[in-house]
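Let's look at subunit A:
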Amino acid sequence: MTAELTLGPILFHWPADKKRDFYFQIADESPVDTVYIGEVICSKRSPFFESYYEEIAERLQKSGKKVVFSSLAEVMIPRERKMTEGLCSVETCNIEIEANDSAALYHLRGMPHRIGSFLNVYNEDTMEFLVSKGAKHFTLPPELPSSVLKILAQKARALDVTIEVQVYGRVGLALSARCYHARSHNRVKDNCQFVCEQDPDGMTLNTINGTPFLSINGIQTLSYHCLSLLNELDDMKKMGIQAFRISPHNHDMVKTSSLYRDVLDKTISPKEALVKLKKTGLQIPFSNGFYHGTDGYRWIKSA
Partner candidate 1 sequence: MISFITQLFLGKIVRYISQTRPDIFNRMEAHTDKVFLIDPVNLPLVLILKPQKENPSLTACPRHKILKYDARISGTFLTLLKMIDGQLDGDALFFTRDLTIEGDTEAVVCLRNALDDVDGSVVEDVATLFPLLGTPTLSFLRNIKN
Partner candidate 2 sequence: MHPKKIIPPELVCPAGTPASLRAAVDAGADAVYCGFQNATNARNFPGLNFTFEELQNSIAYAHNHGTKVLLAANTFPPAGKTDLWKQAIDNAVCLGIDAIIVADIGVAVYAQNKYPDQRLHLSVQAGAPSIEAIKYYCEEFNIKRVVLPRILTIPEIKQIKEEIPCEIECFIFGNHGLMAEGRCSLTNYTTGLSTNMDGVCSPASHVKYEEDENKNLTTKLGEFTIDQFSCSQNPGYPTICKGRYLVPHRQDAYYAFEEPISLNLANLLPDLIEAGVHALKIEGRQRSRAYIKAVVSSWRSAIDDVLEGKPPHISDLLALTEGNKQTEGAYASKRWR
């Protein structure tokens, strides 16, 4: 079976035109098999892109890509509850829903759906229960070490469902009800004026002595480091993990996804791909610590 390459939802607040152009380019030039669309971080951002979804979904599907709609990661206020209910009740042919909050699970029971990385699937029992409610595909939480991934991959095979793991991009580490982008500009969430648009890859938080540490994306806190599991792809394929997720950033995603495709297809080595990946634009160090069961920000060299 060929490994599937996916493009996760855009986590950052990019201007609508930029997003549309980005998806058109992905449709035309990227080797990814599946594209997740939809606003997962902030319900306030959602209206900006609402009118484009149909067009980009169609364009992506025409170029042979599967389209999945990701639900909001944090559902609390009426607007967010309505958004989630609306999304889950839509009779969208060919578009699967990825649930990222238990409010979405409430609506999706009994229907085929996907489970996103914001839901806590840590063990076989949780996976089995969610499958009994209609889950077909799981993108696992990024903090899981390979030892846990391995067991979950076995369980997924037994349950006849598939597993996906993020292999590129900053790693989502936390969510909050408070908007830290607004806070950094002395504003509150209701009056944020969408300052998060200024940071298309997130706003870097440095420690007091100047060490880059985390990055802020509205209500989300991400790693400063950029996850890269190029060296680990082969291992994961052997475990039975079928899908690998690139999380979009503000640099050449066509090239980035092509490098991952090439490594999955064994046309170039992970080592060579890493050298090339460093030249694609994101000027931040790589990490892979979570996979190796250690501090997430660390980079563990392959043997």
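To be clear about the criterion, a contact is a pair of C-beta atoms (placed from the backbone, for glycine too) under 8 Å apart; a residue touches a chain by one contact, two chains touch by 3 or more; residues count from 1.
A word on the picks: all candidates are chains of the complex that A comes from, given by their letters.
What you see is a predicted model, and the numbers here were worked out from it, not measured in a lab.
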item: Among 1 or 2, touch partner of subunit A in the complex; value: 2
item: Subunit A residues touching candidate 2 - in the complex, by the definition given at the top; value: 74-77, 80-81, 84-85, 101-103, 105-107, 109, 118, 120, 122-130, 133, 141-145, 147-148, 151-152, 155, 171, 173-180, 183-185, 188-190, 203-211, 213-214, 216, 221, 223, 289-290, 293-297
